[in-house]
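The complex appears here without one of its protein chains, the remainder shown in place.
Should a chain be cited, it is by its letter among A and B, assigned in written order, with residues numbered from 1 in that chain.
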Amino acid sequence: MKDSYTLKSLAVLLENNKISSKELTSEYLKNIENGKELNCYNTISQEKALIDAEKSDERRKSQNLRSKYDGIPIGIKDLFCTKGVTTTASSKILSNFVPNYESTVTQNCDDAGLISLGKLNCDEFAMGSTNKTSFFGSVKNPWKSVNSDYELVPGGSSGGSAAAVSGDLCVASLGTDTGGSIRQPASFTGTVGLKPSYGRVSRWGIVAFASSLDQAGPITKTVEDAAILLDIISGHDEKDSTSSVNPKENYYENLNSDIKGMKIGIPKEFRSDKLPASTQKSWDECANLLKTNGAEIVDISLPHTMSALPAYYIIAPAEASSNLARYDGVRYGLRVKGNDLIDMYEKTRSEGFGDEVKRRILIGTYVLSSGYYDAYYIKAQKIRSLIKSDYVEAFKKVDAILTPSTPSTAFEIANEPSDPVQNYLNDIFTVPVNLAGLPGISIPYANDENNLPIGLQLITNSFEEQKLLNVAKNIEETINYSETPEKWWLK
Amino acid sequence: MEFDKKSLLKLGKLARISISDDKLNNLSKDLNSILEFVDQLKEIKTDQVDPTSNSLNQKLEVRDDKVDTKNSAEDILENAPEKEMDFFVVPKVIE
Partner (left out) sequence: MIEGWNLVIGIEIHAQVNSKSKLFSSSPTDFGSKPNSQVSLIDAAMPGMLPVINKFCIEQAVKSGIGLNAKINKKSIFDRKNYFYQDLPQGYQISQYKDPIVGEGFVEIETENGQKKIGVERLHLEQDAGKSLHDQDPNFTFVDLNRSGIALMEIVSKPDMSSPEEAVEYVRKVRSILRYLGTCDGNMEQGSIRADVNVSVNKPGNELGTRCEIKNLNSFKFIHAAIVYEAKRQIKLIEQGESVNQETRLFNTQSGETRSMRSKEDAHDYRYFPDPDLLPLTLDDDWIKGLQESIPELPDKIKERFIKEYSLSSYDANIIVSDKATSEYFEDVVKNRNPKLVTTWVTGELFSILNKKNLIIEDSPITSKQLGELVDNIENGKISNRQAKEVLEEMCESGKGALEIIDEKGLSQISDENEIESLVDNVLNSNPENVKKYKNGKDKLFGFFVGEAMKLSKGKANPKIVNDLIKKKLSQ
């Protein structure tokens, strides 16, 4: 029964009084307790979740529901500020921070009656693709290779969000995606991860990493659930100047898997000898499947694809170096005493930030500094224009683009590359989408020879989330991927 | 440009992050590797290209000049590591 839980199915169970919100919430809290080894949650809102569930049950009794999904518990990446609940960004520097305000996205969830089970582990300040940079330690991927017992990374930065959904520590979760942080972990855990168009979802109250790239989105079990959660969290927010004024659609209601006559682009620049054979095979198969279902497959070119990652590793650190300047030990968060103000700043930030965050702040500071700004920062912003126009051209020819989500499936936690750039390559397929501000979704397609999930990515033009979800739904319906990880942590 | 110890320490000053001696070597190695990676962009011609700093194609939204803040000093100082008489407190600064 458990494995078939989705937002959609739970809404029906609740509606038919087959289960109460409190029972459901307790069940997930139990799963979280039993799954502690996965290290998905930084904070578990045990008491608050149960109280909120009781209130939801009251609303249901009095027929005063906030939405069809009232009473369903979800998990929230520890990057969303939540009133009265510790919000750490998985960093030591914020480890004691309790906001007295609620992010727009989590407020939207609350307004729909969703219940927060707690705050999900992630890479520190969302910087990473393994979840290993978290101050609270790595999250473990619920999946294991059939050939070994090594613990695997869940991907990152929304590693906790993806692993929790995959391991049934929540039915759906919220993540954020700056360069792939929703899609890459979704791909590594056999879940659906959606990064909306830049501006579709409010950034207000989300700890900022790179403001021009950050976007919140859902991680779910199904495409339908992704549509449901996107309906709940998206929309214009006057508190965010970069929030789109485009009206949002009823993504779930308008979900339609008919793709006849659509053109799907296959970008040649994403092809690589280094791509695992099984991933290549899934990609090819999926294209054939779409063709069978009535779409036309078109070879396209996105000439600047290979420049996206280096441009991203200038832009994102540059913005981050400025966004993270506020963590200075003066108004909130960690303070380490110093001899004078500067000493206090330097000690606080040196102790408060982990190595990867420091690397990015330093690189970001460097590329903005006098004498290097044009050569690096402006150069990268120009490349960004080129990448954007690649996609503008492509979407003149096709409705959606199909690519692999990641260059590999999940790898061992213990496998630590000596060079940080090796880690950055995990995001090679996802980063261009952020730079161009487009929506992208990763859906599980098949498992590889080690029984690890392979994710495929779909991309559409800005604010064409509906089309994106429709194509994804078509694939999902056709392949009916139903693999689930063996719950080794329960043994 | 290569990150040597001196330039790295200077960068740390600018970013207000102290870097201990034992970390200098590894850090400069890492940063040099990142720099080398991003340096590949130099190959690409961009003379005729305008930079994009935000991909959202929209006019800047504005708000009316209305006062709407409900925070008390207490709210604002709630998470302060050190406070006194409704002030944030930092080590003495000499101007």
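The definition used in the following text is that contacts are C-beta pairs under 8 Å (C-beta built on N, C-alpha and C of every residue); 3 or more make two chains touch, one makes a residue touch a chain.
Bear in mind that the values here come from a model prediction, so they are computed numbers and not experimental data.
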Looking at the whole complex, which visible chains does the left-out chain touch?
A, B
Touching the hidden chain, out of A:A112, A:A318 or A:I443, is A:A318
Going by the contact rule already stated, which one of A:S211, A:S234, A:S282 or A:S385 would touch the omitted chain in the full complex?
A:S211
Touching the unshown chain, subunit B contributes residues 14, 16, 53-54, 56, 58-69, 71-73, 76-77, 84-95
Residues belonging to subunit A that touch the chain removed from view
80-81, 87, 89, 94, 97, 99, 101, 103, 203-208, 210-212, 238-242, 318-319, 321-322, 324-326, 328, 330-332, 341-342, 345, 365, 368-370, 373, 377
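The rule is short, and it goes like this: only the chains that are shown with their structure count from here on.
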Mean-CA-position distance for subunit B and subunit A (Å):
23
State the interface residues of subunit B toward subunit A in the complex, per the touch definition above.
1, 8, 11-20, 27, 30-31, 33-35, 37-42, 44, 46, 49-58, 60-61, 63, 75-76, 78-82, 88, 90-93
Parts of subunit A lying in touch with subunit B, wherever the complex brings them together:
96-98, 100, 198-199, 212, 238, 241-245, 304, 307, 309-311, 313-314, 321, 325, 328-335, 338-347, 349-350, 353, 358-359, 361-363, 365-367, 369, 372, 375-376, 378-386, 388, 419-421, 424, 435-437, 462
